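All protein chains but one are shown in place.
Right after this comes chain A.
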Amino acid sequence: MKLIKTLTGDRDIALLVGQVLRTGVITASAIAFVGGIFYLAKHGADSIPDYGTFTGEGKEYTTFSGIFHGLTTFKPSAIIQFGALVLLATPILRICFSLIGFAVEKDRMYVVITLVVLGIILFSMFGGLKI
């Protein structure tokens, strides 16, 4: 009986996690698509930037504040980059949902394991790794 109970609990979380992943990808692609249309409408006739030499993107595309500022001014590239952010956030959100799931199941070991994974990702986001 106990086994059946844990199995159904697992299923529910798994289905929720699947839903989060699907919604995230669809949302991100829709945003990137809209941004792409605006980008092409505005810059379509311009000549291609020199992608052969790496210069790196500026602050407007590499920081939260830069991307959000670009969004407020309706900049097409910023919309695409926002789509990229949503895409990046999808797996991270998935981990958060797994965390809630394990907590509901009172599976303490897996709450810790999930927290470790989340910690590593957050460390790489905010750990000042920008060299």
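Keep in mind that, in the parts below, a residue touches a chain if its C-beta (ideal position, glycine included) is under 8 Å from a C-beta of that chain, and two chains touch if they have at least 3 such contacts; residues count from 1.
We take it that contacts and distances are computed from a predicted model.
Asks: Looking at UniProt, which of "ABC-type multidrug transport system permease subunit", "Carbon monoxide dehydrogenase", "Acetolactate synthase" or "Probable membrane transporter protein" names the chain we cannot see?
Replies: From the listed options "ABC-type multidrug transport system permease subunit", "Carbon monoxide dehydrogenase", "Acetolactate synthase" or "Probable membrane transporter protein", the omitted chain resolves to "Probable membrane transporter protein".
Asks: If the hidden chain were put back, which residues of chain A would touch it?
Replies: 10-11, 13-15, 17-19, 21-22, 24-25, 28-29, 32-33, 35-36, 39-40, 43-49, 51-58, 61-63, 76-78, 80-81, 83-85, 87-88, 90-92, 94-95, 98, 107, 109-110, 113-114, 116-117, 120-121, 123-125, 129-131
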